[in-house]
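One structure is given here, and the rest of the page talks about it.
Only a single protein chain was left out; the remaining protein chains are all shown in position.
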Amino acid sequence: MEPIQDLQWLLSLGTFLPLVGVLLMLFVPKKNVDLIKTVAVGTALATLAVGVVTALKFDYDQSEKLQYFTTNNWIKPIRATYTIGVDGISLPLYLLSMVITVLVMIYSWNHVPSPGNPKAFFILMLVLQTGMAGTFIAQDLILFFVFFELVLLPMYFMIGVWGGANRQYASLKFFLYTMFGSALMLVAFIALFVVTKNNASDPESANFTFQWFNENGPDVARNTAVWIFAGLFVGFAVKVPMFPFHTWLPDAHTEAPTQGSVILAAILLKLGTYGFVRIAIPFLPQAAVKWAPAIAVLAVIGIIYGALGCLAQTDMKRLIAFSSVAHMGFVMLGISTLTDLGINAALFGMVAHGLITGMLFFIAGSVKERYHTLEIKQLTGMLKQMPKMGWIFGFCAMASLGLPGLAGFWGEFPALLSAWSPSQLLVANGHEGLFRILTTIAALGTVLAAGYLLWLFQRTAMGEPAMAASDHGHDDIHDVNNFEWASWAPLLVAIVVLGIVPKLLLDLSDPGVQLISDIFKVSGK
Amino acid sequence: MLINEFLLLGAVLFCIGVYGVIARKNAVLVLMSIELILNSVNINLLAFDRLHAVDTAGGNDGSVFALYIIAVAAAEVGVGLAMVLLIFRNRKTISLDDLSEMKG
Amino acid sequence: MFAFSSPVIDYHALAPELVLAGGICVVLLVDLFLPDHRRWITGTLSGLFLLGALLPVVTLAVLGDDVRSSLSGDGVTGRYVVDNFALVLKALFLLAGYVVVLLSAHEIEEGGYYQGEYYVLLLSSVLGMVMMASSRDLVSMFVALEFLSIPAYMMAAWKKRDRKSNEAGVKYYLLGVFASAVMLYGMSLLYGVAGSTLLTDVGKAVTLEGDRAGVQVLGVVFVIIGFAFKVSAVPFHTWAPDTYEGAPTPVTAFLSVASKAAGFVGLVLLVFLAFPQARDVYRPFLWVMAALTMTIGNLVALKQKNIVRMLAYSSVSQGGFILMPLAMAFTGDAQEASLRAVVVYLIIYAATNLGAFAVIIAVSRKTRSGEISSFGGLFQYAPGLTVLMTIFLASLAGIPPLGGWYAKFGAFKAVLDAAGGWGYSIAIVGAVNAVIATAYYITVMREMWMKPVPDGDVSPIKVHGSIQAALVICGVSTLVLGVLPGLIAKVGAITDLAGSLP
Partner (left out) sequence: MGWFLEHAWLIPATPGAAFAVIILFGKRMPRGGSEVGLASMLAALVLSAGTAYQWIARVNDSHEEVPAALSRWEWFRIGDLKVSIGSHIDGLAAVMLLLVAFISTLVQLYSMEYVRGDRRYTHFFAAITLFSAGMLTMVLAPNMVQLLLGWEIMGLCSFLLIGHWWEERANSEAALKAFWTVRVGDMGLLVGIAMLLAIFHTLEIGAINEAAAAGEFDNKNLLMWAAVALFIACIGKSGQFPLHTWLPDAMAGPTPVSSLLHSSTMVVAGVFLVARLYPVFHVGLDMNIAGQRFNLIAVIGGITVLIAAGLAFVQNDIKKVLAYSTVSQLGYMMMGLGVGAWTAAVFHIFTHAFFKCCLFLCAGSVSHTASHHSFDMKKDMGGLRKKMPVTFAAWMAATAALCGLPFVSGFFSKDEIIDSAKNNDYKVFYIVGIVGAFMTTAYMTRATYLTFFGKARGGAAHFVHDENARDSSWQITVPLVILGSLALVSGYLNAPIFKWHWFETWTESSIGLPLGEGIFAAPHPPEFSWVSTAPGLALVAAGFGVSLLLCRAVFGEGTSGLRGLTERNVVLRAGHKFLVNKYYLDALYERVVVRGIAHPISRAAYWTNQNILDGIVNAVGQGGRRTGDLVYKYIDQGLVDGAVNGSGTTASGAGGALQPVQSGKVNMYGALLFGAAAVGGLVLVLVNS
């Protein structure tokens, strides 16, 4: 299948533009805050503009093909190339990363968390943007790895410097956890390369491009494949995060500044799931078949477990953080079915979770800013003191618990459908029963989701305002302000639109997903 | 020719030297033990040199090597003694056990 | 017995060495006639000479790949040669030396110590390294080794009124000499086996077969130890922390980068030229050494409070990562990859580590302390330095897109190319260690970014020009090598190493 090669510069531009902005900002004196913010937001907007152009010029009739495809030598001796391109699977995430960055920056305009220093803060966000966008367009393992790691340090500093009370511990945990994952992941990458190279008919043509692995990965001997997959699994699972590698997430989310949480939830977590869809599954199909049941089980454990964790929380933000574990559980469940339905659901779930949980974290941040606490006990009666904020919160809660007609639903429901009838290969291996049990348990997860989200909503938004909140002065408890509107409105609209017209995303991702799921249709392989 | 005897001698000297380095607390004695090792090396080299001069057409690398070693050893000892003097000046002792300010 | 026939000398090939040698004499002489306040000129001079020596290296490189024996003639040919491998490393040593000169400028000037001599020693040590790169013979290797070591001993003890510095020097000296004595013993055995000191001859002879197998093994082991000491591989690393801590910081930088690199050059020459058939001896030996070096270096580093000492241990563990591919040199088809890995690693590591030391020197000029805690809140008053330090540390930790990642990547690729149990096992050990290592690099970052300023003094740091230059050189190369490793990835092809088995 020939990739489409027009406008080759477009993706590189969109990815590296933020770095240009960083360079500019380096020369802006620290004192000149407004200029700094302007440059940063300007860069982000420009990047987004490029992204929009990318979306407009994208050929939606061939969304299964890589487009804007470029390939150049990068590190000849190890056969790593600078190969980039987007298809229907990566385009939404690519754009999402840009949108989120812009919104977060707008939000940050008057919400720079202590200890201030907007210059560094904005620079970090721009660097993050490059890393995120790059990960989604990379079509070469080494390139992917570099971008994948590029987001690590900025996020570490974002949490560690601008985070909450317990920030140093949280950031360190986040960092080392991820390092651990990616170290093994790197080893797995190289091992995969070496193995495929040795199998190949002409080893000289071996290289690190995805294309190579798509063609040669399936021939890897099953046992070897299973081991290599293990490495990939750990690397990605830590990022997702899947139970039991999730323990960094609640801390990181809770301690991170609002912007950090939003980016973390909206994009960073997706790097892991995207890795599964793009790399682990198609490169090592027969290992994927072996691993799928395990992944599914862990995913479902994650769903239930995350939900239970939520019910036990007394801190609003931490609760939202835990809910991510549950939601990503649904995504992974969808992926583990190895069916077109499931993987599409997973991709939709990624975007939806990005929008919804991102919003929830925004709200949590604004609430914290007004009430100076996120203790659920002290937050009652939000609806009374700031009705708009309260209802937006309610709306997001509903979206998050998977109400049909809102984005969240299309991540969960098809995942369940697919889990009930997983791919033929899995059925052939006699895992159907397992998956059906898991489906039922996962469905229970939806109930629990309704449980913790609405309970949270009831406890925080409904009822009469608690003394603690009301007596420390209504003056600074103002309703949604303009910056917040500006940064939230797009998300809210997107949640509704995607909820009503899921076609928008599904038509985009489906052709690409078909290619993946076809691997698992031909039985006997 | 009796190569083994030479090697044996070399080995013995080597061991004595090593023992000295490990056991002696006095910097100068340690230096001397190291000299012993170097000499054991020289004996080896020369012995082998002769051996190969007999059976192979290899040049007399051994003796050349030995010469280099002697020369370098001289330089080393020079530096070594200088240092011993240095620490003696600063601490009025050349016992190595006292050289343990930095550890861990 | 033998008629003496003088060898033919290829002056172009010898040019770098000659320039340096000349430089040594010039600096020595000039120093005599300089008034104290002008002494700094010696520093400038030696810097110039180092760069000057770089010129012929470049011309040689441009001129082409043909291997040229600097000295040729009966029984001399091939013992001291110039090939691409040699050129790359000569360049590395010269540049590293230059950066060290930049770093030294003030440190030495302030100490009120003899600058002239200092630079002379520095130059001669560099000369020794440059020679090491070209040696293809036990004798010349030995001479090169001593040539680079002896001045280093003295530099370590440079602050003659500082007890720590003396201690550092003496320890380094005694152990160094002891190690080289052991090495010599091994060399003598090898010579006995091979009947020639030419590495390639040794390579042919050392087959671990026949009745002298035991002797061969002993020889190989002892010789390796000599260099293992230089690269401070566990358990021959004991001198390193003490020496690094005691020695003047620029010297520490020099030791931890240049002389370590020289040691690795020696190991490479031995493994690839002298022991190609002795795999069963050096592989387990180096394997164990690599594993120990990485692990123990990291673990102890975690404990350190003093940043220089921490970097000392970190450099120990980094050494482990370089040993890793070396151990796999002739396993599977890792030959090419492992030579590459070592050379590339040396280059990137040099840039990064020197950079880190540059920052330390710059900062300690203000804080007057080597404690890690003294970096607290650096970000608030020296953001530039903080960012640079972050870059260097992250690079040491191997985080893309900074140079270090590619170095580590190369190492992993080499051992995985080797495949098989040896390769995979060490790869896993390496991966785990890579993570542990991050732990202590990150603690420094945390100090700089997230901790308060210990003494609340947030007056900005004045970084002197020469150090700025060093910082720029290191920072830029760290970044560039990280983003475009292709620039250096070509070097260290197996064909570059003359006389190695195809």
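Letters A, B and C mark the chains as written, and numbering starts fresh at 1 in each.
Convention: a contact is a pair of C-beta atoms (placed from the backbone, for glycine too) under 8 Å apart; a residue touches a chain by one contact, two chains touch by 3 or more.
Source: prediction; values computed, not measured.
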Displayed chains contacting the withheld chain = A, B, C
Answer key for C:Leu34, C:Ala439 or C:Val453 versus the chain not shown reads C:Ala439
Would you indicate which residue among B:Val21, B:Ile43 or B:Ile69 is in contact with the undisplayed chain?
-> B:Val21
Residue among A:Leu141, A:Val367 or A:Leu383 that touches the chain left out of view = A:Leu383
Touching residue (missing chain; options C:Leu28, C:Ile41 or C:Leu299) | C:Leu299
Tell me which residue among C:Ala179, C:Ala194 or C:Val444 touches the hidden chain in the full complex.
-> C:Ala179
Residues of subunit C (touch criterion as defined above) contacting the omitted chain | 170-171, 174-175, 178-179, 182, 208, 213-214, 217-218, 221-222, 225, 229, 235-236, 238-239, 241-242, 280-281, 284-285, 288, 296, 298-303, 435-436, 439
Footprint of the hidden chain on subunit A, which residues?
-> 166, 169, 172-173, 176-177, 180, 244, 247-248, 251, 305, 308-313, 340-341, 344, 383-384, 398, 403-405, 409, 413-414, 416-417, 419-421, 439-440, 443-444, 446-448, 450-451, 454-455, 458, 462-464, 502-503, 506-507, 510, 513-514, 517
Chain not shown, touching residues in subunit B = 18, 21-25, 30, 96-97, 99-104
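Operating definition for what follows: only the chains that are shown with their structure count from here on.
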Both subunit A and subunit C are touched by which chains?
-> none
Distance in whole angstrom between the CA centres of subunit A and subunit C is 43
Chain centre separation (subunit A, subunit B; CA means) in Å = 65
Centroid distance [mean C-alpha coordinates] between subunit C and subunit B, Å | 25
Find every residue in subunit B that makes contact with two or more other chains and list them.
-> none
Any chance you could list the residues of subunit C touching two or more other chains?
-> none
In the complex, subunit B touches subunit C at residues 7, 10, 14, 17-18, 21, 27, 30-31, 34, 37-38, 40-41, 44-45, 47-48, 51-52, 55-56, 58-62, 64-65, 68-69, 72, 75-76, 79-80, 82-84, 86-87, 90-91, 96, 99-104
Quick one: in the complex, what on subunit C touches subunit A?
-> 340, 379, 383, 390, 394, 397, 399-401, 405-406, 409-410, 412-413, 416-417, 419, 424, 427-428, 431-432, 434-435, 438-439, 442, 445-446, 449-450, 484-486, 489-490
Show which residues of subunit A lie in contact with subunit C when the two form their complex.
-> 30, 73-78, 120, 142, 145-147, 149-150, 152-153, 156-157, 160-161, 167-168, 171-172, 175-176, 179-180, 183-184, 186-187, 190-191, 193-194, 198
